[in-house]
Every structure is written in C-alpha cells, then in structure tokens.
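What follows is a structure written as structure tokens; I'll ask about it next.
All protein chains of the complex are present and in place, except for one that has been dropped.
Chain IDs A, B and C follow the sequence of writing; residue 1 opens each chain.
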Amino acid sequence: MIVSMQEKATEEQIYAVIETMEEAGVNVHRTTGAIQTILAGVGPTANVDLSKFEVLPGVLNVIRISSPYKLAGRAFRPEGTVIEFRNGVKVGGEQVAVMAGPCSIESREQMFATAARVKAIGAGFLRGGAFKPRSSPYAFQGMGIPGLQMMYEAAQEHGLLTVSEVMEIAQIEPMLPYVDLFQVGARNMQNFNLLRELGQARKPVLLKRGIAATIEELLLSSEYIMAGGNYEVILCERGIRTYETATRNTMDISAIPVIHKLSHLPIVGDPSHGTGRRDMVAPMARAAVAAGADAILVEVHPNADKAASDAAQTLYLDQFDELMGQLRVIATAVGRTM
Amino acid sequence: MIVSMQEKATEEQIYAVIETMEEAGVNVHRTTGAIQTILAGVGPTANVDLSKFEVLPGVLNVIRISSPYKLAGRAFRPEGTVIEFRNGVKVGGEQVAVMAGPCSIESREQMFATAARVKAIGAGFLRGGAFKPRSSPYAFQGMGIPGLQMMYEAAQEHGLLTVSEVMEIAQIEPMLPYVDLFQVGARNMQNFNLLRELGQARKPVLLKRGIAATIEELLLSSEYIMAGGNYEVILCERGIRTYETATRNTMDISAIPVIHKLSHLPIVGDPSHGTGRRDMVAPMARAAVAAGADAILVEVHPNADKAASDAAQTLYLDQFDELMGQLRVIATAVGRTM
Amino acid sequence: MIVSMQEKATEEQIYAVIETMEEAGVNVHRTTGAIQTILAGVGPTANVDLSKFEVLPGVLNVIRISSPYKLAGRAFRPEGTVIEFRNGVKVGGEQVAVMAGPCSIESREQMFATAARVKAIGAGFLRGGAFKPRSSPYAFQGMGIPGLQMMYEAAQEHGLLTVSEVMEIAQIEPMLPYVDLFQVGARNMQNFNLLRELGQARKPVLLKRGIAATIEELLLSSEYIMAGGNYEVILCERGIRTYETATRNTMDISAIPVIHKLSHLPIVGDPSHGTGRRDMVAPMARAAVAAGADAILVEVHPNADKAASDAAQTLYLDQFDELMGQLRVIATAVGRTM
Partner (left out) sequence: MIVSMQEKATEEQIYAVIETMEEAGVNVHRTTGAIQTILAGVGPTANVDLSKFEVLPGVLNVIRISSPYKLAGRAFRPEGTVIEFRNGVKVGGEQVAVMAGPCSIESREQMFATAARVKAIGAGFLRGGAFKPRSSPYAFQGMGIPGLQMMYEAAQEHGLLTVSEVMEIAQIEPMLPYVDLFQVGARNMQNFNLLRELGQARKPVLLKRGIAATIEELLLSSEYIMAGGNYEVILCERGIRTYETATRNTMDISAIPVIHKLSHLPIVGDPSHGTGRRDMVAPMARAAVAAGADAILVEVHPNADKAASDAAQTLYLDQFDELMGQLRVIATAVGRTM
C-alpha cells in the first residue's frame, strides 16, 4: 500500500500514519520528497481496510498496490484453469463450451424435447431454473427439486451436463445429485455466506457478475469460493447497468479479455441476460466468442414466445441452430473449436 | 400499456399483437394514424411482462402507462404515511427522526456508552449490526443475537428504539424481541423471499436502496413487503454507483423529493454509506434534511478510529453533537422540528 | 405523445393539460378509465418540449410515442444506406470497410510508411489527426493543414481514402481538398453549430458517439447533419463511460445491432478508443465485426510505442496484419467480406 501525504502534512501527522500502518502489521518505507512525503507499506495488506487511512489527518490518498485477490489472479496459475466434467467436456480449454436451455424448468416434456435438440445442435450443458423468486408474488415460482430431477434425467438420456441456479445455502444439499455446475446469480454475487458454503461443495460453480459489480469485485467473490478449497470456478459476464436504456443491460464484452489478463479462471458470455432481447442474442453471442469467451450460456425454448419466464430474450431452437453455425466459424478465427 | 407499431407494420402483425394483448387479459383500443398504428391496452397490466411484446414482429416499442406499484404509490395514501413507535417516536411526521450508533455491536460497554450519549444528543433510535458477513473470511463477523440483546438493554435503559439489519429469513424470529425496526441492506433489496417474510412480520421495516437500483425498483421492493400486509415500510437512500470515484458512492439526494412525490412512504438519508468518508458525513446529512428527509441514519462510535467495521465513515460523538445543532436549524427552514 | 394523469387529477387539471397540448399543435384523444385519464396527442410532436407537460398540476408522466428522429430512422430507408466513395470503396454494403492510421499525423515519412503497409494489409481508408487540442498546453498540438496535405499525398500514392477529425467550423473549408470523410469527435457530438455546417458540406461525415450519449441522442445528432441535406452519415461506437475502471471506457458492442435495428445508417466500431489499451484492441475489433459492424477504425503506427499521442492504444503494423486475418474469417460468419 502507498500512502501519499498532503504537501502541508506535519511531522506529527506523518508519524501518526506510520504508527497506524505498523499496527496493521505492515512494514513502512518512507520517501521524503521536495514536495510531499510518500509512505510505502509492505506486508500482508490484503485484509487491511484502506479507507481507515484516508481519513487520517494530513493524508492525501491511499492506494492498494497488490491486487486484493490472490487465488483468482493470473499469477496463481499462469497457464489458465481448465475444468473437466465427468463426460469429458471441458471449460477453459481449446473448445468453446455451450450451455443452453430454458429460463425455467416447466415440464418433463419440455426438458426432454429441449435436451434432444440442444444436444443435436452441439451443446454440452443443459440449463434450466428450478427456483424463481419473481418480482411479483403472483408469478410462476419454479418447480423446485422435482423439476431438477426432470432436467437431470433429460440430460442423462442425451449425454448432457446440467447447470442450475442455487439461491440459498439450504438448496445446495438437495441440488447436489442433479447438478453438474452450480450457478450463482448476479443478485447473489456478494452473498458471502452462500459463496463460502459453495467453497465446501465438490461441484464447480458458475459465478455471474452483479449488474453493478466491477471486474475486481467479481474476482474477489470468486476468491471467496476458492478460499474454501473449491478451485473450480467459472466466471460469467451478463451485462452491467449503465445510463443507456435501449438495452436492458449493457453487456461488457471487454470484460472477457480483461478477465483473461487478470485471472486464470474461465469466462462465459451470457447474451440472453446481457441484452434482454431475442434479436440481440445472436450478435452478442458472436461478439463474446470473437472476444475469446470460453463458453456461452443461451436461453432457448421449443416454444420461445410461451416460455414461463424471460420469453422476450429466449431463442427458438432453429435460431439457436443457425447461431451455432456462425459461432463455429468465429471459433476458428480465434484458434478454437466449438 | 401502449404498443406503438412500426410505420411499415402489416395488418397481420397488428392483429397478432392485439391477440397477444387480449390473451394477457387487457382490452385493446386501436388508433390508426397516418403514419403508424397505436394500440392502447387497458386492464390489469401490472403483472404483464412487457418485454414479451417488444420482440413481436412489427412492434416499435412498448410502454407501461400505469405505475407498476400500487400500494407504495402516493395515490394510495395521499396524506403520507406516519409510523408511530412504542415510545411515541414517529417517522414521517413533523419531527425529523434520528438513528445513530456503531456499524457493529462490539461490546456491552460500547453499547451503553453510545446509548447514553446519542440519547442526550437527541437520537430516537440506537442502531448496531449483529451479523457482519465480510468480504474477507478472516474479518470480524458480528456478535449475533447476544449482541442484539446488549443493544436492546442499552436502548431500554435510555428510552431508545433499536434498528438492526436482518440478512436471512432464519434471523427474523430470533431478532423479533430485540428489534423495533428491521433493516434490509442494499444487497438484499431484491431478495424477494426475505421481503415476503418481512411482509408477515409485525414490526416496521427500513428498506435500503440497492447501489444499482432505480427509484422505481425500490418502490417495487417495498410493494413486496406491503403485499404481505405490513404497511410500515421506511425507505432509505444510501448512495448509488456512478462513474465518479472521488466518493465510494454518489448519494442521490434528489431521490428524497422524487420519492415524496411518487410515494407516501417516509424516506431516510444515510450519509455514512452514501459517502464512505467521515469528513463528508456532516455536509450530506445537512443536505438530506434540507431536501426533506424524514430521518437520518448515522454511524457514530465512542472511539471512531478503532471501530471494528466502517471506521472511515464513522463520526465521533462530539462531531455528531455538533452536526445535530446544525440540523435543528435546517429543520426549521423546511417547517419541521428535530 | 401520451400524457397520463394522476389518479386524483381534477377535471380542471385535465382541461388545462388538453389546452396546453392543443396550443402545441397536437390533436388530443381522451380516454377516461376507471382509475385514471389518459390523453393521447397526435400530430407534429417531434419538436414539442415534453418536460413542459410533466410539471403541469395533476400530470403523472408524459411519454413520446413517435421517435424524435425521422431522417435517421430505419423506416426512412428500410434497405439501409450504402455510401460509395470515389475509389469504389463502400461503407454499409457487403464488404466490411477498414480505416487505419496513427492518432496524429507526425511527418511525411510516417504517413507514407503507414499508407504503404495499411494498403497492403487491406485498409481502404487512411486515418490521421491534424488538430490535437491536448489536455496539457505543453503537449503536441498537431500539424494542421500541412499535415493533412501529407496524409492526402500518401493516400493518393496508394489508392486510399482519407479520414480526419474536424473540430471547428473554420476548419471545414481548408480541410475539404484533403479529406474524403470528415470525422466528428465524441466531444463534439452535440456541437450543433458544427453539425449544421457539415450538413452543408459535400463530403460524408463519420459521427462518433459521445461518452455519455445515448443511442437516441447519437441518432438525433445525425439528424442534424441530414436536415442540411447531407445524408452521407456514418455512426461510430467508441466506448461509453460506466462505473467500471478496468478499461478507460466500456465499448458498447450492443449499440451495433441496436443501431442497425433503429436506423439505416452504417455503424463503425472503434476498438482503440473503446478500450484505451493495445492488448484489448484485437478482441474488441473481432467482437465489433462479429456483432455486425460495417467498418472498423483502428489506430496503428509503424513505431507504436513512440507515437506522439495515444501510444498505449495503438497497434503495431504486424499486430494489425494478424488481426485482419482473424477479421476476414469472422466476416464470412456474418455473410460479409473484408
């Protein structure tokens, strides 16, 4: 950490800051310049609350030098993380993975029909939500564990893996038999109790970026899972909130190369939530793969207009098929397969 | 709802939209202009998913006319909501209420010392956090229910009310005996399961605005609590995320008059989280009262620099005393007392 | 326009609003519902200041139904605009155009060396800035018209077109002989006097989106140029300001398909300014083409590290060559050539 003192800071103020730094367990190197004094703190600063120093008298500003995440940092595993699933599908490797399915699990028929088509089109994962706490108390609330069981059977029949959102600690245990990849939604990105428990789970986790979260905060949240011993974390960009209202969110495609530079974790693009509009899903899926995404997560439904939730952003299966043809070409442009 | 068709929309497309609107249970009035066709939908549209219509062929855009919240709307109770607590303190009335205390409950001594001073200075509520899921797993995690008990006893001794954050449904029941006002934090503003349960609780709720939430979304979340029968909701502005980095958040003071226009619910200003800096707390507390806030929520600590959490934004008790003197003058300027 | 009255609005208030609407020259259709009254205004509302109605007593909200731009709207030219330049290069057609060159024109040698390489690699336009009002008064301020002349000669020698930024009305006339495409920078997107003058110019205009401009505002600015009779406008996405600090701006890739839906004008992606970092330029250029951009605008320099301005975001020519190979593959995926 670097503490810059104000130009007029007194010796007393400087000593007080040095003392506070030492109390926090860091070694202090002082540089007294012609204009101002700089204090460099070396040591275990990751858990030090820097804002505490900003309000000390005479302090101009305080900067953290070391990145606040360690396990998620690229330096921890420079070659990058590849997560291998039981059927041999990998996320983070040469092949770009595909996760597709409806927003909500609605029926056995829906899941089997979807599984058959998405497998044929080229997906490796079947997605579907079982818990749907909706903004209206009267809207469809999800099928729960019985729904997950349907999804699991449909996936098994077609050699697919399953991914579904976990919303509470109490859901982890009952979901375990049916889910290959736990999804943490954007609203739970900083639900640290849930993340800590998932750090104990023996299944990989797909962690979605919150709509107001910085990339650094996303990496810090992944660190929370990894600190528990679960290193199989996949990150997901799904749109951030900006002043632009033409799309529901602004999908931050640049987060994909930035995360590849800062971290070794795989990163997935979700163009369905990133745009909220069916006619924007294909262009943004293509953009994500072109920018280097390790997988895409797409909402598809055999009868998209009648989907119980997120109908407006859900692709028809034929649209998904056409999109996959385009993505395969783009993957070759970035030295990957699909 | 109003659906505007594109200029080149065909009759077939228009009929398909009318049909979908009727399926959603709304009556359709059609206006065929020289340039484009407008479809007005009248009926129970509050729960209709409008984005579904946006992606229908030939549609230019779709607009919700009626506000999506009803119980929270100003029209529901034009005279405004005043919440009266057991010791006679009111929020939403002529007097501006004051809620003060440390971020975290740390010890019995701390709570009794704080209670004595904040009561003497003029507060009506003692605040303090018992559950502290921190971003670092090694940081202080809060004292839990025993801490709440200490806060409650300190408050009782000095005739104060208590306010504390509830983070999970399981905490509601054990917190009930010790808390006069349940606080829902910014990260839980859209935790609909928690809001629904609080709709059943027989205690008022202080609902904080999420850092990426619009005012409309805040009102929708309050609606969730009220739909359960609990009409005693107090809203709280505590800063939104913007591109500016000089402050941790940008406290949206204009949300105070906007909410007073749109809703009958009281609105509180939290300048501690709104700025994250001790030296900004007093100016922003003054601004909140000047803009019409019904209460202020301030972090204070007998030894602010040593607070177990949020030290940088916590006022010393003497600073709080001085601030209260300024606020009393400002309150008179807006026709209130303090 | 649609004016929704508050539930408690009086007849007097409603009449006052109707009167004000009629004064503005619109015909009013009134719908009196069980809960509230809706007033639909039909007529020439494009130039009506809607905010005037929002503050009338009894008004809940006011919405513009018709889009505020006409000439820029997709309906005006549903087949899309294709701009053909003197050497046969087109922007908006099947081929994705390429504009490349240094941020600043520095010397005759630099421009001739750059022109030779970018032509060989596949660009159709040579770019270079002649006027550089820098944030520091001591920094390099650009070579002015003599610099443009150098760029023009280099472009002529290699069969390239030229594009350069115009910053003031007084520059239009002297620039005319040397520039095939006038660029309007992000800071001038709402310099309406400049846009109006360019509406009189007989050369196409590349209009960059301001860093805080909505897509609607960008289209409104293009309307300003077209209103003067110059219909040859190309739009450009170059990053918007968001709360994320990992990149200088957040390049809004979704603006590309959104603009293609709303407007007939071609849209260009500028990954250099969109990211501000050389290592992010290639992924974002690929994303732009994958999302459907009609052209890309890239900063390249024979000696990128020593560029007089924007060094950090400038590609080496070999990097540009490699990027073009990837882009050609991606173009085929979206049915285009490059």
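By definition in this document, a residue touches a chain if its C-beta (ideal position, glycine included) is under 8 Å from a C-beta of that chain, and two chains touch if they have at least 3 such contacts.
Keep in mind that this is a model prediction, so the values were computed, not measured.
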- Contacting the left-out chain: of B:105, B:118, B:161 or B:253, that is B:253
- Contacting the left-out chain: of C:117, C:278 or C:301, that is C:278
- What chain B residues would touch the chain not displayed? 212, 214-216, 240, 242-247, 250-258, 261-262, 274-275, 279-280, 283-284, 286-292, 326-327, 329-330, 332-334
- Footprint left on chain C by the chain that the document does not show: 46-47, 49, 51-52, 54-55, 133-139, 167-168, 187, 190-193, 196, 210-212, 220, 224, 227, 241, 248, 276-279, 305, 311-313
- Message: Tell me which stretches of chain A touch the chain missing from the display.
- Response: 2, 4, 6-8, 29, 31, 33, 35-36, 38, 40, 42, 60, 63, 65-67, 75, 78, 241-243, 245
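Convention: only the chains that are shown with their structure count from here on.
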- From chain A, the most remote chain by mean C-alpha position: C
- Item | Euclidean distance of C-alpha centroids - chain B vs chain C, Å | 39
- Item | chain A and chain B, separation of their C-alpha mean positions in angstrom | 27
- Task: Could you tell me the distance, in whole angstrom, between the mean C-alpha positions of chain A and chain C?
- Result: 31
- Item | Multi-partner residues of chain B (each touching 2 or more other chains) | 241
